[in-house]
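Every protein chain but one is kept in place in this view of the complex.
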Amino acid sequence: MIEVKEVFYSFRKGTPQEIKALSGVSFSIYPGEFVSIIGPNGSGKSTLAKHLNALLIPQEGDVYVCGLNTKKAEPYLIKRIVGMVLQNPENQAVASVVEEDVAFGPENLGLPSSEIVKRIEEALRSVGLWEYRQYPSHLLSGGQKQKLAIASILAMEPEYLILDEATNLLDHVGRSEVIEVINFLNSKKKVAVIQITSSMEEVLLSKKVAVMNNGRIILTGSPEKVFVNSEILRKTNLEAPDVVKLSQEFIQLGILDRVCFAEEDLVSSLCSLRLKN
Amino acid sequence: MLVKIKELTFIYGEGLPWQKKALDNISLSINKGDIYAIMGSTGSGKSTLIQHFNGLLFPTSGTVVVNGIEIKSGVDLKKLRKEVGLVFQFPEQQLFGETVLEDISFGLKKLGLNVLENEERITESLDLVGLEPEKFLNRSPLYLSGGEKRKVALAGVLSMKPSILVLDEPTAGLDPHSRIDIMASLLDYIKKNEATMVIVSNKLDEIANCCNRGLVLHEGFVIFEGSFLDLFQYPDILFRAGLELPFFPRLYHRLKEKDLKLSRIPLTREDFTLGVRKCLASHRLF
Partner (left out) sequence: MFSFSQVILGQYLPGKTFFHRLDPRSKILSFIIITIGLLGTDKLWVIFTYLASLYFLYYLTELPVKYVIRGLKPMIWLLLITSLLHLLFTPGKTIMNIFFLKITEEGVRQAYFMGGRLITIVGFSLLLTYTTSPLDLTDGIGRLLKPLSFLGLPVQDFTLMMSIAMRFIPILYEEADRITKAQISRGADFGSGNLIEGARNFMPLFIPLLLCIFRRADELALAMEIRGYRSEGKRTRMRELKMKISDYFTLILLILLTVVVYIV
């Protein structure tokens, strides 16, 4: 379990250019969860995420990762529990060959070579890149590069995986590939996923959403709860997914009687209207 | 015709052992005032294609004629490059001035305008992208937000008033609001200056409303050329190219699979709701 307790954090603290990024955030993430953190630019999403794996240490308040206080524990111990994938697929591979890149994390953990080899195979198979293990990493597609970044984290066998806009720079194919892997990891491998995303369609994949604004979490709940809260959406300048907006319009027109959160749902609801006839 | 490309083939590193055919027998024509889309997934050859529009690359074979000038080595391309505003992906990464003013002036200086005209162009272009000149001119571009940086970079190109604007994924990596802002500014520019726009994209949702025609590239080949309405008739083409059908056409096809057929392919929400209402009315439901 990751517990964030009353965390405050400012950039350039104590200078005239001080920017308050987090102003008293409390939040818990349980093992195996799938959480989205959303909010407008500058609301503190990334800063919060960086606190979860000790890339940043709270200036006030505490973060506990599986009982370890990030202020006191060895940073690399936290990182083996909480992994992170960044936005840009180009800058995350350390080595030039796929399997060597996956090896980098376990090597830093000081694991014996036989264990590293085992973990590489498992991680690469989980993301479907096992056939590419000898491939130069810079020749992979964008989606494959992100999957490699995920595999590199998986090889450290984390319990939590943070995705910081990890699909934002990918095209449609790459995005679907990565989403498929994430779903697999969450449902089959029981890895907790924490995604920061500006794609509201991706938010629908998660079970819990935290909405941030001005360095605070202003709402937590299921996507279904968040996306019908028009006040919160307006305040944070966020838009509900197209499906939600469309079905709400149909409700106003008196055609539908409930909000749909999936395209299949909307399509079959519309079609069933005709069958009633 | 403003841009006429005939049987363009481009090979990187021709004659060398690692040569790679990036474009294969591409033909297209763009008329003045068109908003033309070049669609395809990463690596399909889109970026290579647009680099022919202002002579950054020369065809291996075939011809490229832009604004009446055939692009080949030996031709003076300076004049053409003033007419063609080519914007690369992530243009904010090319900002280098100490202030926004300095950066926007960089291209403008080469046009030889007088001081007054220069100033006018700078304010005008910042207004276009929705940044207040008084607030931004003397700031360092490095300390702006991602969306603002992108807007400054675009203003730098727009200030030169190109008659053909060629953009490589102008909204890539931005938040939804900046995306909408930028698309709106670009359309605004086109309208005010009667310019032509070529827009490279893999997000059809974003361009479905504004483009009228375009082509789909896949591994260097053109697999479709024509109007958007035609393109959305055939989801297979987009699937093959690794592209996603925009939301409303996608719903159209999903409804059609379940035998609820709207009278025509909707591009906007109004189209869609109207279509559904009509369709249900014909079933005497509402």
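First chain written, first letter: the chains are A and B, and each begins at residue 1.
Heads up, the rule we're going with is that contacts are C-beta pairs under 8 Å (C-beta built on N, C-alpha and C of every residue); 3 or more make two chains touch, one makes a residue touch a chain.
Owing to the predicted nature of the structure, the values given are computational and were not obtained by experimental measurement.
Here the missing chain is touched by one residue of A:43, A:70 or A:92, and it is A:92.
Even with one chain removed from view, subunit B keeps its contact list with that chain: residues 12-13, 16-18, 20, 22, 42-43, 47, 51, 54, 56, 78, 81-82, 84-88, 91, 93-96, 106-107, 109-111, 142, 156-157, 160. Counting over the whole complex, subunit A has residues 53, 55, 75-76, 79-80, 83-84, 86, 88, 90-97, 99-100, 103-113, 116-117, 120, 134, 136, 138-139, 149, 152-153, 156 touching the chain that is not drawn.
One rule holds in what follows: only the chains that are shown with their structure count from here on.
Touching subunit B in their complex are the following residues of subunit A: 40-42, 87, 141-142, 168-169, 171-174, 198, 237, 239, 242, 245-246, 249-250, 253-255, 263-264, 266-268, 270-271, 273-274, 276-277. Considering their complex, residues 41-43, 145-147, 172-173, 175-177, 202-203, 242-244, 247, 250-251, 254-255, 258-260, 269, 272-273, 276-277, 280, 283-286 of subunit B touch subunit A.
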